[in-house]
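Other chains of the complex are left out, but the ones given are in their true place.
Letters A and B mark the chains as written, and numbering starts fresh at 1 in each.
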Amino acid sequence: MKDLYEKADILMEALPYIQRLWGKHVVVKYGGSAMKDEKIIHTIMQDVTLLKYVGVNPIVIHGGGPEINRMLEKLSIKSDFHNGTRITSAETMEVVEMVLAGKVNKNVVSMINSMGAKAIGLSGKDANLIKAKKKISADGVDLGFVGEVVSINTKLLLELTSTGYIPVIAPVGFGDDGNSYNINADTVAGEIAAAVKAEKLMFLTDVDGVRMNPEDKDTLISIIEVDHIYRLIEQKVIKGGMIPKVMGCIKSIEQGVSKTHIVDGTLPHSIILEIFTDKGIGTMVTA
Amino acid sequence: MKDLYEKADILMEALPYIQRLWGKHVVVKYGGSAMKDEKIIHTIMQDVTLLKYVGVNPIVIHGGGPEINRMLEKLSIKSDFHNGTRITSAETMEVVEMVLAGKVNKNVVSMINSMGAKAIGLSGKDANLIKAKKKISADGVDLGFVGEVVSINTKLLLELTSTGYIPVIAPVGFGDDGNSYNINADTVAGEIAAAVKAEKLMFLTDVDGVRMNPEDKDTLISIIEVDHIYRLIEQKVIKGGMIPKVMGCIKSIEQGVSKTHIVDGTLPHSIILEIFTDKGIGTMVTA
């Protein structure tokens, strides 16, 4: 019986969070290194399905680096990186698009559908969802078909979410020049969250959030304000690979997203544990 | 961490039940002896609120015997019972209606509202929700203003639930003769569940369901079919006060309700524990 009461308490713990998010959009960026274990991906997609059923409107943006690498390798196409960005030749772009829009995207879609929700896969080309243009690198290096977002077709997304669908988006943009562009998935997630005025933007990565002491799990910060982040960067508490992550959160907040989260996507059910429990499991960044 | 995974598992245990009930009506009859402990009532209303937020349409029918007795006593009005039914004089009826529609009903409504849902209290008079007529006792005893249901204004209920409201209903009927009628709350709940083609009708009582051995808690039957009930009645396994309860369940199923439940309403969160856990805590009757 005690067991049952705990069950009830846990469901009730979720209620105020459901109420606050009801009818709102939650954008989930998932991919890359966090996307390794099939079983865990499965729990993540269950979370997305649960969100939809309790009245929240999730939108998923996925990456797909490892899958792209595997295919490039099979095709013996070499691909260099510059400051963490893949230099994208026409030949590479073709593979990137094919793998993202034709493989990873459809896998995510079918996984969600098999749980009883209705997902629709989209690339930036569908109804001009993501208009893009060539990204000019600050240091003059030609990155090829690496793009940046010019505009988002918000109307399409709102039509789909309000009709009951979960949009699953591959971060491929489409230029007025007729070219496809490879865009950083975090950036796409941020732009889409801003476009739909999302209540939450969640980055599912392979770290558990911002820690006061990177070596110590127990120093994880559950909630942090933008100002505080800047201070921690100055104090070199936040450093290295964590800096672009928190800067992405800050940018989205500046674009009108209410809250951004950095969560460890290698843990099962990381979305609902972060959203529907009092303590959460990652770091939430607020204005 | 183990703790967190258990939380996630419990939320996930609810998902398939949410999916099955999504957009459907669940009628909850709550009252009388089950309605004693303020704190527990509070958890029941939380359950109702959670149901609404996860896409289910709850409708609450309440009783109010103890409150009525208290007021009759204060007013020194004597009230006799005949086979468990209150013989209802005009003077008594006035008190019954006042207490049910003006006190108990509004208390339930405000309790739900304070949790963030939107409840609207109704008696059978509102938009002719429950048209009634005098009930003729089988044995010829005049029960006074005790009534039976003639018709339900289903349209009103569907309008309210589809606009986001939770109807909370006092079991007072209104006759073409201009009189108010005192109707058994279980009966009203059954008629309303049939009218809205409810997926579930839950009777929150002070017993935990049907037991193979009434003395032994562990012999509780989680799911039982109508045929089986009849056999158990013949075998005198089901007897006494349990008989009208299961017969009410059977009648509702015959009227088109999919599933009826007998649940112990003196336990906290008995609604969601019955609905959203695999095992449940009471007895579910199915065709």
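Simple rule for what comes next: a contact is a pair of C-beta atoms (placed from the backbone, for glycine too) under 8 Å apart; a residue touches a chain by one contact, two chains touch by 3 or more.
Note that this is a predicted model, so its numbers are computed, not measured.
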Number of copies constituting the complete assembly, 2 shown: 6
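Criterion: only the chains that are shown with their structure count from here on.
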Distance from the mean Cα position of chain B to that of chain A, given in whole angstrom: 45
Touching residues on chain A, where the partner in the complex is chain B: 4-8, 10-16, 18-19, 22, 43, 46, 49-50, 53-55, 115-116, 268-269, 272-273, 276-277, 281
